[in-house]
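The other protein chains are all here in position, but one chain of the complex has been omitted.
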Amino acid sequence: MNRFLVRLVVVLTIILGINYVAWRWLDSLNWSAWWIAVPLVLAETYSLIDVCLFGVTVWRLKRRPEPPEPDPGATVDVFITTYNEPLDLVMETALAAQRIRFPHNTWILDDGARDELRGLAEEHGLGYLTRSADWADRPRHAKAGNLNNALMTTSGEFLLILDADQIPEPEILDRTLGYFRNPKVALVQTPQYFSNVPADDPLGSQAPLFYGPIQQGKDGWNAAFFCGSNAILRREALMQLGLAGYVREVDRGVRQALAGARRAVRQARRSPQASDPLVSALLDEVAEAAEQASRELKDGASLSEITYRVRRKVDAAVQTLVAADFSALEADLAEIAAMDLARGEGLEVPDELDSAVERMAKRDWSPLGALESVQAILDAVSVERSDEAQPIMPLATISVTEDMATAMRMHGMGWESVYHHEILAYGLAPEDVQTMLTQRLRWAQGTIQVLLRENPLVQPGLKPGQRLMYFATMWSYLSGFAAVVYIAAPIVYLTLGILPVSSLSFDFFIRFIPFMVVNQLLFAVIGRGVSTWRGQQYSLALFPTWIKACTTAARNVWFGRPLGFAVTPKARQSGAPGWSLIRPQLVAMVLLAVALVAGLGRLAAGMNEPIGTLVNVAWVVFDLVVMSVLIKAVRYKGFNPLERNADAIHR
Amino acid sequence: MAEIVARFSRRGPASEETLEAVHAALDELWTDAEFLSDLDRMAFTTAVIEASTNVIRHAQPDDGAELQLGVDVTVSAERLEARISEIGARHSDPAAEDAAMPEAGAENESGWGLALIQALVTTVTFEREGGSNVWVLRRNASNHSG
């Protein structure tokens, strides 16, 4: 692929995109229908930013030459993570891992602690690990916890991580370990490829655009992502991460506490006593102190100093209030004491802290009560809790998808990553819509959680390009909101005759069409040889999943609510196809179809103009074709190897 | 095999005195290996002391045996290597026992210790040799790779 051509198309796309969207904002908004016009132009702006970020990603697309030979003395542990997968599946992967040519130790990490699997492992001379007793009654942190547990009982210099259904090729280590000759490399990721997927890929399981140009582009910015499986990691880097994580948890606690403090003060302002000038001045002072502390925290200032200063400010305010003999509401104080934020004890579990701070901040306190509650919140998280028992957690546990957060922190510490573009393991993809939807929801939730908790744009240590690469992926998961607008806008025109654009004149087409053409050209040039259409379809068609991911993740991060996973049945659902799983999309499709008929009717009756109808009918047809993939998906009966297109693998 | 440019060995009861003696000997050793960067020396010293501390704190003597700490360090142009032996210790794997989770309480930092060691050196292995448990720590010198 010609790098010059790619860059040329990227530049053209961005210029024409800005040309179009700027015109949309400045000169074409139909303000009389602002309720659809503004959302549409926002959605278009979202898409433009998305395309620009994609352009930045592929700008430095990196195709690596043959990898260097591994250091023959390197020591490697191969980890196979499992919880409840069928034993024959786990053993097939484990035995394939045992056959990896480069010398290594193979370990089954069984979070299900199944005796039968232990027996099988021993029979075949495989390592077998379960959680140590220390994990009893503590947060288990799912797969990240499973891996962290294993890290503490093994000692290989490098770790190959495999999901239970990812069968490795014997040469996987020979092809990847050589990259670690560069002592700054901490991660080598290889593609995830699925062998149980028919050529037309009805569930959109393969991700040729991601495990291809996107990862290669990110690699060019030293930001190749860790994707949880089929990756090799350097232990030293993980351990450094684990040590730093201790402080990071404190950091997060302080962040939460300051947010809670600000909310408590805001509440207190509404009480009758707050009209007193002295009280109001004190509240201002405390609010300002908390505000400033939050700013300093963002700049990575000393945690102990920040909490110390805010605490002193609040202490002084409380003293003044008490001295002024304001009605110190005994009841408030008793209630704070009852709220089990025991002073000096500290809270072990971040989730507990979240909800405690929430409770504290929400109550209607008197000003004195509010300040006392701020004191209690600060005490609960202050830095002294660092010497309480806490495991070293090398793999990040802040989000349900530990991989992205882990890699981002490694990059923040100055480590490098590599994307090796060669299929070296063959996995199993979900074979029914429900499992697929749950999996996508989980990825999306995890990504949004990381965005909200550790926004890459402000994390210390990352280079500008790396910030953009992480942000680009997170940004793309916001597409659900834009999709709703893209579905609603043509329906509104065809049924009501309301156009969000002031006119569909020559001005519109001369700006819109060139942008669309280069945009599609960009995908064609980048995705040359691989089909990106399925991926484009799913990114629009799964809009309810993306929206749900955003709202649940936001509630989880900001208000401490559980994510509320649906339990995924592993075996394929029997019985009727799961139409109910895609109800929002079915409703949308029916509405689109109705709008199509209504639009043609209005055209015949002379109520809508021909050009507007033509554009919007085309738009509706596009939406319907995109979403039709879901019909196929729901009717999909699972993989039948006989129908397999033999060309699909080994390309 | 790279040429050894400096080395030392020390053996003694698993006590605080031996720990201090090991530390002093390490500081002495670095005067013979001035080509190493400050970071290599500091990181390696810290790892060796962490591992030795772990032996003194946590190794369990075999029945009737006296527990001893042995430290052997070799330095070549490319690599630093230390073998830290728990002599007369019951067979154990400290990684399995201590590191996953330190017990609550101010005195216990062993969970930090092992993680710190692993973060400071290139490889850590744990072997059983005769009547001894042996930690092997290796760190590649920073101006050489591989």
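Letters A and B name the chains as they come in the text, with residue numbers starting at 1 for each one.
To be clear about the criterion, contacts are C-beta pairs under 8 Å (C-beta built on N, C-alpha and C of every residue); 3 or more make two chains touch, one makes a residue touch a chain.
Keep this in mind: contacts and distances are computed from a predicted model.
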Of "Anti-sigma factor antagonist", "YCII-related domain-containing protein", "Inner membrane ABC transporter permease protein YcjP" or "DNA-binding response OmpR family regulator", the UniProt protein name belonging to the chain not shown is "Anti-sigma factor antagonist"
Out of A:78, A:243, A:370 or A:596, which residue would touch the omitted chain in the full complex? A:243
What residues on chain B make contact with the chain left out of this view? 16, 19-20, 23, 38-39, 42-43, 45-46, 49-50, 53, 56-57, 106-109, 112-113, 116, 119-120
Hidden partner interface residues of chain A, rising order: 240, 243-248, 250-251, 300-305, 308-309, 312, 344, 382-384, 386-387
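In this section, only the chains that are shown with their structure count from here on.
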Would you pull the chain A residues touching chain B in the complex into a rising list? 71, 75, 132, 134-135, 138, 149, 152-155, 157, 181-183, 235-236, 239-240, 242-243, 387-392, 394
Considering only the defined contacts, which chain B positions touch chain A in the complex? 93, 95-96, 99-106, 108, 111-112, 114-116, 118-119, 121-126, 140, 142, 145-146
